[in-house]
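All remarks here apply to the structure that follows.
Yeah, one chain of the complex is gone here, protein chain that is, but the others are all in their spots.
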Amino acid sequence: MNTYTIEEVTGVVDGLLNKVEDARISNIAPPLLADENSLALALGEEEIDNLSKTKAKAALVPLGVNIDTLTTIEVERPRLAMMKLLNMFYKEPETETGVHSKAIVHESAKLGKNVSIGPNVVISKNVEIGDNTKIMANSYIGSGSTIGSNCFFHANVNIGDRIQVGNKVILHHGVCLGADGFSFVTENPDNIEQARKDGAISGENTSHKIFKIPSIGSVKISDNVEIGANTTIDRGTIEDTVIGEDTKIDDQVMIGHNCKIGKGCMIISQVGVAGSCVIGDRVVIAGQAGLADHIEIGNDCIITAKAGVTKSFPEKTIIVGAPAVPRKDFIRQLKIMRDAEELIAKFKKYEPMLKAFEEETEGKE
Amino acid sequence: MNTYTIEEVTGVVDGLLNKVEDARISNIAPPLLADENSLALALGEEEIDNLSKTKAKAALVPLGVNIDTLTTIEVERPRLAMMKLLNMFYKEPETETGVHSKAIVHESAKLGKNVSIGPNVVISKNVEIGDNTKIMANSYIGSGSTIGSNCFFHANVNIGDRIQVGNKVILHHGVCLGADGFSFVTENPDNIEQARKDGAISGENTSHKIFKIPSIGSVKISDNVEIGANTTIDRGTIEDTVIGEDTKIDDQVMIGHNCKIGKGCMIISQVGVAGSCVIGDRVVIAGQAGLADHIEIGNDCIITAKAGVTKSFPEKTIIVGAPAVPRKDFIRQLKIMRDAEELIAKFKKYEPMLKAFEEETEGKE
Partner (left out) sequence: MNTYTIEEVTGVVDGLLNKVEDARISNIAPPLLADENSLALALGEEEIDNLSKTKAKAALVPLGVNIDTLTTIEVERPRLAMMKLLNMFYKEPETETGVHSKAIVHESAKLGKNVSIGPNVVISKNVEIGDNTKIMANSYIGSGSTIGSNCFFHANVNIGDRIQVGNKVILHHGVCLGADGFSFVTENPDNIEQARKDGAISGENTSHKIFKIPSIGSVKISDNVEIGANTTIDRGTIEDTVIGEDTKIDDQVMIGHNCKIGKGCMIISQVGVAGSCVIGDRVVIAGQAGLADHIEIGNDCIITAKAGVTKSFPEKTIIVGAPAVPRKDFIRQLKIMRDAEELIAKFKKYEPMLKAFEEETEGKE
């Protein structure tokens, strides 16, 4: 167990120390769960209130918060400080350096220095793996794929043939890279093509054969990307599906074939991006949002949760609703609803009068 | 093949037997698929009608349904009876007691009595597994995790380090417990923080570095929990992500870091619960619903399918729509739409008159 002096902790978070008594820190905890060796973490109001009941001798607080009875470290950006603190106590999942005796590594594969290849891992023909990369149990790497250095793949990662993964990439359980794109064609126009053209379905193509369009493209994952559990990224039809540097993807996200995702994007859980979308840099796509195929999203856009994006948007747009519109239009839609309710009530008041006028007018004619 | 007399079956479901002729029951089937050894299951009107065409000699019917030509068992709660009947014929997936020769069990792991550890299962350092627990092929249990007794894990379950699983827990294929929470921080405020504060995005942080906030918490699964295929439950940042006793989770559900889910909840397929939510007991969350982070849902709430829940709700609320509101408000919204349509038609009628009045009035001025 790591233990630090309060001065050491203060140094790591670059904070302002208000020392009431000495403290040695061996864990981080919310105020009510803290013990006397904890640094109590009080980032928000409720937690700051709870400091009156904590057993901790020391606490991390936002700049400007004064607690007389406790040693405190004030910081300007508490979430950044929390990240640094947690890194002091974080332990990576245990792995052993080397190739496990129950791993299956093709003789043609090239492994870097200090790699860790877990039990039941299958490394196929002509795979290349960079230095210090760790691949945990039951993972599969298909023929001709290249994996960079300093990657960490948790148990049961699935990587198809000819996939390219950069350096410092983290993949969680059940990630699937390189399934075939969902792409088919029929001899004659199918129902979708008909509906797009005519707005209706004839239903006459009852015997049409469905042909699979093979995916000869690949998937390219750039450096510093992290991908959450059970996320799937399909290979491109001809070009590669690309995930840009520093982009972070949560669990159960689906990225379709041919997509180009920019750098530094945040894609939250259960988002679906259909085929051939082009997403700019630093775009946030919140949970359960969906993008139709062939859409372009500019840099620095935020797509809010559950949005259904059916068209392209320029940079810095906050995109809301389904079908999705810029935030200001969404707010206008909500206002129409409220105004309509008010209007309905008012109209009810005036209606007898209008009816009377009408009868009167008709009487005159 | 198990065969039962009609009297035995009646006893099991605690029903009322109307015996027309003797019957031996060796399977359960809907009326149209039943053979002469079936108990025909007629829980609803359509199936009751179909009893006139069944080959079965006996049928299970709701209390008060009379069929002269068939032996029937009347029951008050047919679904409960169906559960009991199916248990008479259910066979658990086949497993062999003991540790398979191709399983990889760390020497420090402690295994209970009568466990079944399938082929290619990896049990890491210091894992503890209770009595009678069955872990099927290709599953992975990370270091320091504890699994209770009488659990059943189907093939290919992934459990990270230091996860706690209670007794009688059922995990289906591809369940992932303990991926890292999706939690990041930048040196300076990012687009999301800016948008929350200013309602707009400057897009100036083009070079901000994204730091991962490590997850040092764990996942705790309580007794009698069942978790569906490919569901993912992320570990907590500091505290654990907790699933309460008797809670049942369907396939492809995502539970974010730090969430506390109560007891006896039902979470249907493709639901997403973002980080740090607190869900009460006996809460139902229907398919594809999503909850934003840090939301509290009281006991006995029902969140309907596809709801987008953006704020907390008190107990016993029926929560509908996106953004979600209590059911009565949702019904009001639908009424506004209907009333608005009516109003638009009425107004069209009165408009020429109003226009005429207006011109007249202006003429007077």
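By written order: A and B. Residues from 1 in each chain.
One rule holds in what follows: a residue touches a chain if its C-beta (ideal position, glycine included) is under 8 Å from a C-beta of that chain, and two chains touch if they have at least 3 such contacts.
Everything quoted here is computed from the prediction, not taken from an experiment.
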Pick out which of B:Arg196, B:Lys209 or B:Lys316 touches the chain that's been left out of the picture.
B:Lys316
Chain not shown: contacting residue from B:Asn126, B:Thr146 or B:Ser269:
B:Ser269
Residue of B:Glu74, B:Asp161 or B:Asp246 touching the missing chain in the full complex
B:Asp246
Residues of subunit B (touch criterion as defined above) contacting the omitted chain
28-30, 33, 41, 77, 79-80, 82-83, 86-87, 89-91, 93-94, 102, 118-120, 136-138, 154-156, 170, 172-174, 224, 226, 228-230, 246, 248, 250-252, 264, 266, 268-270, 281-282, 284, 287-288, 299-302, 305-306, 315-316, 318, 322, 327, 337, 340-341, 343-344, 347, 351, 354, 357-358, 361
Which parts of subunit A are in contact with the chain that was left out?
104, 120, 122, 124-125, 138, 140, 142-143, 156, 158, 160-161, 174, 176, 179-180, 182, 184-187, 190-192, 195, 199-203, 205-206, 208-216, 230, 232, 234, 237-239, 252, 254, 256, 270, 272, 274, 288, 290, 292, 308, 310, 322, 333, 336, 339-340, 343, 346-347, 350, 353-354, 357
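Convention: only the chains that are shown with their structure count from here on.
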Per the C-alpha centroid definition, the whole-Å distance linking subunit A and subunit B comes out as 22
